[in-house]
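All protein chains but one are shown at their positions in the complex.
Chains: A and B, in written order; residue numbering restarts at 1 for each.
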Amino acid sequence: MICICSEPENQRKFLDRKDGNKLIRFIKLYKIFVAQFLKNLMEYRIDFLTGAVSFLIGQITNILFITIIFSQIPSLAGWKYYEIMFIYGYSLLPKGIDHLLTDNLWSVAYFIVRKGDFDKYLTRPINPLLHVIMEKFQFDALGELITGIVLVIYSAIQLNYVPGAEEVLVILITILFGTLIFTSVKIACCAIAFWIKKSGSILQIFYMSSDFARYPITIYNKGVRFIISYVIPFAFTSYYPAAYLLRGGNGFVCAGKTILISSIVFCISLLIWNRGISAYESAGS
Amino acid sequence: MIEVKNLKKEFEKTIKDPGLSGAIMSLIHKKTTTVKAVDGLTMHVDEGEILGFIGPNGAGKSTAIKMLTGILTPTSGTLKINGQIPYKNRKEYVKEIGVVFGQRTQLWWDLPLVETYSVLKEIYCIDEAKFKDRMDFLNEVLNLQEFIKSPVRTLSLGQRMRADIAASMLHSPKVLFLDEPTIGLDVVVKDNIRKAISKINKNDKTTIILTTHDLNDIETLCERIVMIDKGKMVYDGSLYHMKETYGKMREVIIALNNPEEIKNIKPDKKFGLTADDYDIAKKANSVSMKFNSAKVEIPDMLNYILGTVSVKDITVKDADIEEIIKKIYKSEVKPGEAV
Partner (left out) sequence: MKQFKSVKRTYGAFVNAGIQDFIAYKASFFGFFIGEIFMCFVMYFIWKAVYASTGRTDFMGFTMLDMMVYVFLTHISGFLIQTDATFSIASEIKDGSIIMRMIKPVNVDLSFLFFEFGSKIMIITCVFVPVMIGLEIYRYITLGYVAFKITRLLLFIVSISISYLLSFYLNLIFGYLAFYLLNIWGFGVLKEELIKFFSGAVIPIAFFPGVIKKVFGFLPFASLTYTPVMIYMEKYNGIKLIFNLSLQIVWLFAFIAFSSGLWKWAEKRLAVQGG
């Protein structure tokens, strides 16, 4: 289980206690939220559907864009049409999972802190970060997820690509830790709101920079390549794993690098978050 | 139970001049100033006590409460509640406290109320049997059953407040913080809520810290009050003691046969009262006169009035707590000084 603690001295206490219980508690809580969400889904199904359809249309526009380009050229920077599609689809998987599970972080950046509503999370005996994340389940993400899955599978078929056991393992690891990269970037950016009250736009900038990662990074210049590999490492959410799968290489290194990089970003983001909480000023008199 | 020593909290605040030029200037150069929201608060609260925590708007009440509940980290000073330091062992600490902010809700907006309670049950690790007991008790005290199945967004303000209090009491906290629990409610609902708070206090021996602007809350619930102004304590003591010390003002309400006669009432001239000790105001159908009964005996005043004007009806009212507080705000009592 991922352990998110506010201070090192707390960390010990956290581990001393029955970890099994903690996990069961989270699963129970999550079940309540998801069940409730499904009930809401029926109530507001038009809203949910439009959200998902909108994200789907956004993706279709981009795919059409790539397709139109490829109607004129055989390959882009040495990548064939279906390879580009595969990378593009792969980039949507961690992005979509993160969107599905941690969308409430946007609210932290935009209003929860500014309006002082974060008080609630601080008066509860569970980790505020997990608490915030758990509260919302974003159905809109299915637009991205479905497009991603369809694209990856369809282009894999077109490329006659069949992953072996090692590749499947790399896929699972990179999707999981790629999601962690997205979540970490969101945590770090929304935590800035603890100092400046509203950090939605900062989050927006960083989040949008993930768009760089949905194309082969070989098309960019050195500066951009460095940034999206080691500063805001979105390249590890799609290009690096997809390139390994399509072009081969050392799977162990690919997965290992993703784990390492995402863990580093995650730790940094937790550090910022925890600093942020102690700087939190609430609102009103 | 609660031990606070020289607690301070400072904020950086940006100053913006009004108007368009001010807005543009703030783009170029940001001016900041340090605001001392809480400035050296020292107090002690015993177990089972209900403490009224009062002060004018912007006095630093909420900031103090937020430090006591572990939401804000103090700039300096020490703070120990229930043997713990709120902002340090926050997660452990908050298990033992309950918090209600009257202005915002901790309930899940779209969920039926009962679901909020089952979520809280998991969050606070309350076991099934205890949860049931607790729900029964809270149901009885706060009458939740009539709306427990409705989504929170459909509740009225009074229902929502009852639901919020129940939510904060579910885990039987040792300390309960109520920040304006009766704000915006009608008289009947207010009364119900006060009764419920009192019952909870008696039943669980819960220590309660109550901030409010409604002094009836204080009168019905609190034996002791702490008043702060501009971040500093201006009064700490029993309500009774406060009334004794400052409560010498009396209000006389006089209905005149001829309203024109109001100008003839001049006890300030006769008894030599200063503006601090005397005030007169014309109301819709009567005249309200306030005076310090330490300076003029009540019978003397009544005799004077009856001898001066033709009176239809006359009533004398006891010291109004609001008057007392106004007076304390005005007088510059040094913090910590016994009053």
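Note that a contact is a pair of C-beta atoms (placed from the backbone, for glycine too) under 8 Å apart; a residue touches a chain by one contact, two chains touch by 3 or more.
For clarity, every value in this text was computed on a predicted model and none was experimentally measured.
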Which one, A:Ile24, A:Leu38, A:Ile57 or A:Val231, makes contact with the chain that was left out? A:Ile57
With the full complex in mind, choose from A:Ile146, A:Ile202 or A:Ile268 the residue touching the hidden chain. A:Ile202
Among listed residues A:Val34, A:Ile69 or A:Val253, the absent chain is touched only by A:Ile69
Candidates A:Phe137, A:Phe182 or A:Tyr215 - the one touching the absent chain: A:Tyr215
Contacts of chain A with the absent chain, listed as residue ranges: 44, 46-51, 53-55, 57-58, 60-62, 64-65, 68-69, 72-77, 140, 196, 198, 200-205, 207-209, 211-212, 215, 219-221, 224
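As a convention for this text, only the chains that are shown with their structure count from here on.
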Residue positions on chain B within touch of chain A in the complex are 11, 57-58, 61-63, 66, 69-73, 87-92, 94-95, 97, 99, 101, 103-104, 106, 108, 110-111, 115, 118-119, 122-125
Can you check the complex and tell me which residues of chain A touch chain B? 6-7, 10, 13, 21, 25, 28-29, 32-33, 36, 40, 115-117, 119-120, 122-127, 131, 135, 278-282, 284-285
